[in-house]
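Pasting in a structure now, in structure tokens, and then I'll have a few things to ask.
Here the complex is missing one protein chain, while the rest keep their positions.
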Amino acid sequence: MRAFLRRPIVRRFFMIGAAMAALEVMTGPPGSTEAPTAGFAGSFTQPSPFFGLFSTVRWVVFLFLAVVIWAIVTLWSIQGAAIKRSVTTVTAVPRAATQRKSVRRGLGVVLLIVALILPHVITDPFWQAAMVEQIAVYVLLAMGLNVVVGFAGLLDLGFVAFYAIGAYTTAWVTGALPTPPLFGVDLNPFFAIPIAIAIAMLSGVLLGAPTLRLRGDYLAIVTLGFGEIITIFANNLYGITGGSQGTGVIPHPSIDLGPLHYVWGLTPVPYYYLTIVFVVIFLIAFSLLEHSRVGRAWTAIREDEVAAESVGINPLKYKVMAFAIGASTAGFAGVVTASQSNNIFPSSFTLFFSINILVLVIFGGMGSIAGVVLGAVLIQTVSMYLLHSPPAGYQSADLYIYLGALLILMMIFRPVGVLPSRRRKREIGLAESGEGHMDEVLTGDTP
Amino acid sequence: MKLRLNKTVAAAASSALLLMAVPAIGLASQSGAAAKPTYVIGYEGPLSGGNQQLGLNMVFAVQLAINQANASGKLPFKLRIATYDDQGDPTISPTQAQAAVANKKLVAIVGPAFSGATAAAEPYYHKAHIATVSPSATRVSLASSGWNNFFRVVADDGVQGPADANYIVKKKGIKSVYVVNDGTAYGAGLASAFATTASADGATVTPATVPGTSQCQNGTASATQYTAAATQVVASGAKAMFYGGYYCDLGLFLGALASAGYTGTVMSGDGSLSPALIQGTTPASAANGVLLTCACASSTNPKFNKAYQGLAHFSAANATYAPESYDATNAIINAMKHLKKITRAGIVAELHKLTFKGMTKIVKFQKDGNIAGSAIFVNQVKNGKIVQLGLE
Partner (left out) sequence: MGAFGHYLASHFTTLQKEFWYLLVGGVANGFLYGMVAVGYTLVYGVLRLINFAHSEIFMSGGFAGYFLMKALVGTTVPSGLSSIGLIGLGIVAGGLVGALVATALERVAYRPLRKRNAPKLAYLISAIGASYFMFNLAGKEFGRYSVSVPQPYINHAVFHVFGAPVLMYDIIIFVSGLIMLFALDRIVATTKLGRSVRAVAQDAETASLMGVNIDRTIALTFVIGGALGGAAGFLFGLGTGVVYTMGFTPALKAFTAAVLGGIGNLRGAMIGGLLLGIVESLSVVFVQAAYIDVVAFGILVAVLLFRPTGILGERLGRAA
């Protein structure tokens, strides 16, 4: 009996069964403190159509799914190598093509054109607003965090702090705070861009210079604390930030250059184009950065800090640089959010937010610019869809159950993300086979 | 205001919400034969997430008012509800507001429910000339932001805070008050309004910020802070404590105050007016005697209560802001009745002129959209139940 249970094929069935049971509870009805088992019980016993064929109860459907998945996985483990080979032969040509620079550029241009005509195809105002506030801004943030987590290999859990700094700087410069504006006059939000970027970058340096010496897991906690502290200050310094009541009204940006005159207003589409312009600028800047001397230094530090140091790279300098660049991107995203919404509140800048951005980066692929953009667009679109038309029994807070599960699954099955960077993929492979020291700097295994 | 309310049967309520949407749509399509035009009244508020119960309280009252108006047969049009879930979150409400504006049949909004969400969404409604009648957004500054389409059927924090202060200092004759705010937009606003009037009334005021806890999702503070905070209240020698904040944190605070041996009067506002306050207080007896004030009345109208229970499958008695939502919806319907040609801007103009007898009060708006008159009701926890004592 024991031997039977230990056979891989049997163990696999139980594992898949357990995963499906977990999924069943995740998607099932909610319970309450009065009826703590109602959610669990209902998850298994509630009636459910069997793929539109006949009606049955939930556990039958999920058991069926478990068996199907088990069968597929088992088949794969027997015939997988052969299937993989044939798939590789079929995809070899397109795969090789995507590695050519010209093809990649062409693909990028096509995607950009798609992004540009999108607001004319999707005219639903909910989605038009979501495209700016919940997708484009998140793409920016994910790209920024990618520099910190993906390029330099530093886990930053307080990324939201820099976003808040950018947003509050915008409010300050435009005269929406109780404190007098920076230059004594209320400026156009466009002028906030360089100032917010500079202040966010400076705070990145100020936070990073002392703390980036710490090993990775300590760094994670310190950054988390920094994020909380910024929110606490924003929430309590009434005379400076407006406190929990939020800021005053932040004006919309406008251009007034002789004949060229334009005011951004409440409609989201002009903001969408404005944000796209900056996304493209950051995208180009980051890909240049990745292949520059700085990018190579990051890779070297990430792979083996001691070796990097011995060839004359100052790890702290490059880590601080990554931190500052990530921070300034978040600061810029803060400007976009602040000038687009009318006022901002400290309660918008929470730890949840930082984790949310982290999920986008991990899902897309740490260190892969294309990956994090894709990750941000995909996950944010799905979460907005769930807000717009929630399926029965779904509550908005459930999103975090799925995101949490997604993080674990990614780490178990595909730590490199859906669209991995080649370099990162190789490093993780090396680390797992016992060569290389990837990320050990992060935990201080090396003295 | 913003409020986190008690669970009840959220599951049953959600499914009831789904069920009721079906007949509503059915009705609308049948009525097409009678060639009556159909208009949509929107509701914006938290229909999911931690504040879901409050949104459910309201949305059933809106639906009830609409059903009754349709059933009366006196209307030259048909009404339908559309719901916009903003989770009470100011970062989501603009997105939902833009979706509401785009709904061509939508003529007015009941809501938004929360002050922060209102401030963020109102520019969009204002631009589209959509009247918004909020049953619960009590932040003072909302009425002075230049939005002529903004209305509310409750008194604001600027009325409630001073009324509470007068009650404690003048009516109860207590001359030393410890005023706590929880650092949230709602709590801080209410506490500061209270403190100003209490000082003016001649009381000694000790203000303090005791931030909301992660336990209650009103902040990130640790729930263990209340031991020290309660010690400070006792040490101050204040005969009364006013708490600007929500029921969950107040519950933790009350437990600590009882342990510290505090015997003074404790008062709090509508954010704490929930049966969950008693559930969350350790021991529950520590909640006895607490005064809870609200610009809202608990429903004593049996006809409304019965109809509400039939629709929502939970009792109207504890459904905070359900009566106000009912009045807000009826205000819009009454304004529509007076119009020959129904337009969004027409409803805004008509609401400014409107006077009608609602369930909780005579509904008449001031120029800035605030309700005329300022009824604040005071409730007290007695033997583990919240009892309405009457007008403040």
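Here the chain labels run A and B in written order, and each chain numbers its own residues starting at 1.
FYI, a residue touches a chain if its C-beta (ideal position, glycine included) is under 8 Å from a C-beta of that chain, and two chains touch if they have at least 3 such contacts.
Every value quoted in this text rests on a predicted model; they were computed, and no experiment measured them.
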*Considering the whole complex, which of B:A276, B:M336 or B:I386 touches the chain not shown?*
B:A276
_Among B:T209, B:N330 or B:N379, the residue in touch with the chain that has been omitted_ = B:T209
*Contact with the hidden chain (one of B:T38, B:N103 or B:Q232)*: B:Q232
_For chain B, residues in touch with the removed chain_ = 4, 6-7, 10, 50, 183, 208-211, 213-217, 220-229, 231-232, 235, 248, 251-252, 255, 258-261, 276, 279-284
*What chain A residues would touch the chain not displayed?*
25-26, 30-34, 36, 39-40, 153, 155, 157, 210-211, 213-214, 216-218, 220-222, 224-226, 228-229, 232-233, 235-236, 355, 358, 362, 395, 397-398, 400-401, 403-408, 410-412, 415, 428, 431-434, 438-440, 442-445
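Convention: only the chains that are shown with their structure count from here on.
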*Would you mind pulling out the distance in Å between where the CA atoms of chain A average out and where those of chain B do?*
35
_chain A-facing residues of chain B, complex_ = 7, 9-11, 14-15, 18, 48-50, 52, 85, 87, 89-92, 94-96, 98-99, 101-102, 116, 119-120, 123-124, 127, 139, 141, 145, 183-185, 187-189, 209, 211, 219-220
*Show which residues of chain A lie in contact with chain B when the two form their complex.*
29-34, 38, 124-126, 128-130, 133-134, 228, 231-232, 235-236, 238, 243-246, 249, 266, 268, 341-343, 345, 347-348, 351, 387-388, 390, 392-397
